[in-house]
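One structure is given below, encoded as structure tokens.
Left out: one protein chain. Kept in place: all the others.
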């Protein structure tokens, strides 16, 4: 393997742009050598050039067949993830795949099987695991110094809802939003989820109801290790991106506060005013994206285990399916009811 | 009515002691003139004398029949609350009754009917409504300046579990502990609960299982006004009394932090260390008890509406019954299923 | 000595009222048996009666000569403190004296000499030492676990300035306000002050200049143990009573935050808003006054050392004199230049 990991980028949209720019600027051990996007245009080419990516293509095959590509970053639309994983695996390329791998368990399993057969590394893009605060919480739990986890809580709210066109195809709040939190509770608890029970409401915009979706949801969970948990989501929190996690353990609790825009505060006769939370995921998880990319590059270059593997890609999808079923049927749903 | 409200105290145990001492020291417009407790002993009499209560009795009737008693504080064991309410009402005394009024809906309704008939005032002892932080949260919601409530969250954890002898008779976590939180969510949301779904686990001490109880529970709720909510309880949080509430509304969120033992903090090469939350309810809600007592005295003396009335005494009991049923049957339970 | 400490209260103004009420309500081991005030009037008598003080007098001698008075609380105007101390000492009464003992070193020394001769206990009313947060800071420093103190900082601001009539006779900002902080730095550092350098300005109200006073002052200090320090005062901070202390030591720093009115906070699209600091000394130091009173009663009843003794009463006055001299002469002033 070359000293630097040579990367082929699949997808030059928002998330591809983010990963590509990060790798070129902040990941010294990797370089993007080619980017492919079926909608490749002048603006994308200009961007690629500006960060030193010399080859652009409309054909993903140019990435899979490139001899100088060691690994791919799959940043294309969700419905192409599984297929691209399979093609990459067959071409012997290591894989970083944005979440979710797919919305169907069977397709995920098919893709994971190819990855296993090819013996390439696969990392799934659950970026929040790399956030310095969430990671600090999880590291305390994982260290065991607080004893067994009892209660795992995640609060996750977006500053503004997505466009309804997105809601129409996203698969709903459990698949497009809470999936991050399903991953987070597995990460924090170090355990698999065995049962979920979902409650939801349409509160911020009646439009969600038209797509059989909700904008506000609370899901309680049971874990294999005996712990219980709860996640609450809202698609629209006017004060910004609310991202807080908490684990109550035998000997103490560990949690985190939001990151604020700055640490200044004003005291007046009315109140003490401080800054809001950082606005959205680009602001909050900027450093986490870089950490995620570095971890993948390190895992491949130094043949280490990836920090977020295939099962980590599958399980949140299964939990999301269970949560959707729970909300629809108005009852707790066991994970054993969901295709594995 | 006399300028000072003359109070007869029923029960000289821990909570009776607390109310009696508070009234004598901090409620200038009231005075305790008699205390009755079937287990009245020398130590209790000494305590009564030390705070200026001149009459002690083993017979509650001495309170009900006293011409110089304007109001009673019912601080006896739970199973006597409803009966004492009825006797007080019949005697024309105003009533402050510790929570819960009873664990059975029928008995509560019977007592409330007598109170209504007598036209006396009744306040139920949900003291947390008078905590300065929880009250500040609720006042913001009630002001309407943040718009409609969407999500109501309460986290409530005790520093240490009760003795198993108490668990044996308490009615379980929903009745002896979460009942405060069932009141709190009604207070915060300004709305009634329509459905609950409970999850629970025995994590801190296997002893709870013997009494068919859990020590850790999460309950999701639906409210009449469309909001949804969640409460999490644990009987044992080693770091002390964890008491936090939060309401996400249309235009913002309002929440509170724990009160700490002090505001000092130490920065070293290892960490920044601050004080723990105040230890338990006596430390956290000390001021709230006084505020509660003053509110009752003010309501009676000045013929105002009491801040926590009969329905507020009934509803949390119904929610607790529904939660217990939900946990047992593994399904969401509508409040309409519970006797009203 | 009787089981309860029997107290004679000298002065029924604001501070006498505070101590009297506290002792009757919160200090079980003490009782006020008589109160004397040259301006004794009906309202004062009513107050005394309402808290169970049966004897009221216009003549302080009634206190000094009372056989059933074990100790006095000197809460009269400053110019009477030294004289009352001397009379109390001669009468064999233990003494709690409000700060300052006097504004002149010679008079303080004279009074201290009488106290020493009589062998009675004397505690001076520097109440902030009993604040739970400041005490926690000091206890960390005193424990030695952070090593030697390097830098001691105190920020102290009042919510509103005093009436100009008070400024006219108070002796100026160093004597009427910063004197608390001069005591605080001695308490925190565990060391005496050897040199001060004062800077000041008239910023909030030009009226102060007419009395040769300032409303804003910063004083740097040197301590016998080698540490240095700084105090900043302002007579008018619109957001309330700002009371923060900080000690940088060899192995870490310890500091405190203000106590807030409550722990609620509101997050909106504009900011995160929390409550203000508690308004003024009655709100912030309420608990500290009780702790101070209990400490005195305990010291007398159980023959322990008082926590704030005669030298602690003298030194802040000397530092204030030095600071005033420094501001006037525009140079650092050594404590050795001030009468001892």
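Some points to look at:
We call the chains A, B and C, going by the order they appear; numbering starts again at 1 in every chain.
Keep in mind that, in the parts below, a residue touches a chain if its C-beta (ideal position, glycine included) is under 8 Å from a C-beta of that chain, and two chains touch if they have at least 3 such contacts.
Here the structure is a predicted model, which means the values were calculated and not measured.
If you put the hidden chain back, the residue from C:232, C:263, C:293 or C:312 that touches it is C:232.
The residue from B:90, B:276 or B:325 that touches the chain not shown here is B:276.
Of the candidate positions C:169, C:203 or C:282, contact with the unshown chain belongs to C:203.
When the full complex is taken into account, the listed residue touching the unshown chain is A:266, out of A:209, A:266 or A:282. Set against the missing chain, the residues A:132, A:304 or A:328 yield one that touches it, A:132. Where chain B meets the missing chain, the touching residues are 237-240, 242, 260, 267-277. Taking the complete complex into account, residues 148, 150-151, 153, 155, 157, 197, 199-201, 203-204, 216-218, 220-222, 226-230, 232, 234, 237-239, 242, 248, 250-253, 330-332 of chain C touch the chain not shown.
Although one chain is not shown, part of chain A still touches it, namely residues 25-26, 28, 50, 52, 132-137, 140, 146, 251-259, 261-269, 275.
Methods note: only the chains that are shown with their structure count from here on.
Centre-to-centre, using mean CA coordinates, chain B is 39 Å away from chain C. Each chain gets a centre from the mean of its Cα atoms; for chain A and chain C, those two points are 57 Å apart.
Within chain B, residues 251-253 each touch two or more of the remaining chains.
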